[in-house]
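The other protein chains are all here in position, but one chain of the complex has been omitted.
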Amino acid sequence: MRALAVVSMLAWRNLWRNHRRTIVMVSAITIAVWAMIFMTALMRGMVNDMIRDGIRALPGHVQVHHPDFRDDPSINNLIPMSDAALTAAFSRSDLDGWSSRVKVPAIISSERESRGVTLIGVDPELEQSIEGIGSNVAEGRNLEDVNDGGVIIGRKLAEKLDTELGKRVVLMSQDPDNEIADRGYRVVGLFEANLELQEEIFVFAGKATLQKMLGIENQVTEVAVLAADYRDVSDETEQVRALMNGDVEVLPWQELNNYLGSMLKVMDGFVLVWMIVVFLALSFGLVNTLVMAVFERVREIGLMLALGMRPASILGQIIVESILLLIIGLILGNTLAWASVVPLQDGIDISAVAQGMEMFGASSILYPELTLDDIVLANVVVLVLGFFASLSPAWRASRYEPIEAITKV
Amino acid sequence: MSAVRCIDLCKTYRQGDQDIKALDHVTLEIKQGGFVCLSAPSGGGKTTLLNAIGGLDSPDSGEVWIAGKRIDNLSKGDLAQLRLTQIGFVFQAYNLIPVLTARENVEFVMQVQGVPANERQEKSTAILEEVGLKGLESRRPAEMSGGQQQRVAVARAIVSRPELVLADEPTANLDSKTSDELMQLFVELNEHHNTTFVIATHDQRVMSYARRLIRMLDGRIVDDINQRAA
Partner (left out) sequence: MNIILRLAWRNLWRQPRRTWLTVGAMVFSNALLVFMISIQFSTYELMIDNTLQAFTGHIQVQAPGYKDDLKMRQVVPDVIELASSLRRELGTETIAARAAAFALASSEERSYGLQIYGVETQFESFVSTIPGLVRDGRYLKDQDAAEIVIGKVLARNLRVSLGDEVTLLGSGRDGSFAAAIATVVGIFDSGVPDIDRSIAEVPLGFFDDVFYMEGAGHQIVITAPDLISVDPLKMQTEALVPASLAVHDWDALQPSLKQAIQADLGSAFFMYGVLVILVAFSVLNTQLMSVLERTHEFGITMSLGIAPGRLGRLVFLETAMMGLLGLVLGALIGGVVTVWFGYTGFSYPGMEEMAVNFNLPSRFYPQASILTLFLGPTIVFVGGMFAAIYPALRLHWLHPVEAMRAAP
């Protein structure tokens, strides 16, 4: 341990012999570390938001459907279990949230305009438990119960339809016999969502009211289930499968929305690649610095070897010097990253490219998200790769022959 | 017109917590074509005086005149121009740019002076022959002996025919035989081209070549002897 202390002290002092070079190198490391963490925080935040929004739009982490429903989302593909049986089964489980719903394509007509929408009959209480889109009512009120005769529509949809709170709209869809089923509703609430598209497409009505309109008493088209952690919903998926009987499809969100599902994996891969690339760009400078430092001190190293110091401790000195450089840079870089993320917690407004972001499925406000995993990854990448980068110059330094080194011009 | 005139030069350095008087009211005059040695023990002020004469350093007070023109108040740019065209320097060691050959070291200065390429070639060949280095033009400093390196330095110093050559301990790193050879070269150049030579040294052999010997001590001139060269 004494040896390590001596080596470390020598390494530390040697760092500051050429303070300009050390400062330049530390600055470079700081910027590299900051870039690794900051960029990752931004991307992480964006992707997490995207996924959360996407899940809210599905909604739910796990969904249950008739096996043909996803291909052919029509009223004929109802879930074989009755609504009552579903309610009984799910109430007995310990799942965080669930909601059985009737989801059908429909046409909504105001006085002036018509639009194609997705009409969803819900139980407002259950719907709250899965944190679906309709729960963010900005104006008016939410549905009171399954028998409510009103609808909630998105703000954007109200604009496009030229209608407003309190006005009547007609919803038209198709019953299982392919007959038109329609009914007048009053607009009782306007909801807001992060993505405009979501405000234009979804319309919520009382479940029982809708079931009556479509003639499908006690039946639903899907069940949405909320899990504890969106990163891993396999447990809940199994649980739900066990609760069902009959021919149904139980799927986790990754399979319901392939785009979002792959996002998480792609992002993890991307983060690692980004960090490695940044480090590689940095490593040239790092190795250069160490090589120069060794070159300048050849005589001295020769002297130390001649005086009896072991090659291993020369090796150790260079490596410790490198580690010290990296640690200083890491401390400064981490601090800088934290200091630049915190003031941005309220989000970065990029509404200038809002519609472009919608194409990605992301909202126009970026919220950076610092996760411990990412920070640890950045630090580990820098330290581990930095250690390997310093091996070559350190090894060469320890291989010098004392006489040659001392007489080197 | 005298080549060099110094009037009441003073320069003081601070070293640690002491004031060192490197030049203490130095006045002297050197005629064109002179061959002068400045001698002093270490720290005696000879390098400082040489630097002042050559426009490398400005005195705290006093005047320096080169070829009838006052130089101690010139701008850095003008001083550089002066050194480029009218004054040549030879130092004790490390005179040359190590990555250039002998010929290139000589031509480097000429290129900066604006001499066209073919003229450069002619002149560098001639001057290297004059200093006795014919055949060694393509050697780099590392491939030459100490004496040969100094000769290249001299060649470079005189290639543009300056009026004045200043040498600061030019033989300090050379053995006695090579020192003699270098000094003989100086004498030849002085006689052929009437170039004024001012050489700072504490080597007796070198001093014996001088026609005029100026001794300094603690920044003052204590002796100014005209003597027959050896």
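Order as written gives the chain letters A and B; numbering starts at 1 within each chain.
By our rule, contacts are C-beta pairs under 8 Å (C-beta built on N, C-alpha and C of every residue); 3 or more make two chains touch, one makes a residue touch a chain.
Quick caveat: nothing in here was measured; it's all calculated off a predicted structure.
Asker: Which listed residue (A:114, A:147 or A:407) would be found touching the missing chain in the intact complex?
Answerer: The one listed residue touching the chain not shown is A:114.
Asker: I'm checking contacts with the chain that's been left out. Which of B:57, B:181 or B:218 qualifies?
Answerer: B:57
Asker: Taking the full complex into account, find the residue in A:139, A:192 or A:358 that is in contact with the omitted chain.
Answerer: Checking the options A:139, A:192 or A:358, the one contacting the hidden chain is A:358.
Asker: Check the options A:242, A:292, A:342 or A:403 and report the residue that touches the missing chain.
Answerer: A:292
Asker: Which positions on chain A touch the chain that was left off?
Answerer: 20-21, 24-25, 27-28, 31-32, 35, 39, 42-43, 71-74, 76, 105-107, 112-117, 160, 172-174, 178, 180, 258-259, 261-263, 265-266, 269, 274, 277-278, 280-282, 284-285, 287-289, 291-292, 295, 350, 352-361
Asker: Which chain B residues touch the hidden chain?
Answerer: Missing-chain contacts on chain B: residues 51, 54, 56-57, 76-77, 80-85, 87, 89, 91, 93-95, 97-100, 104, 107-109, 111-112, 117, 156.
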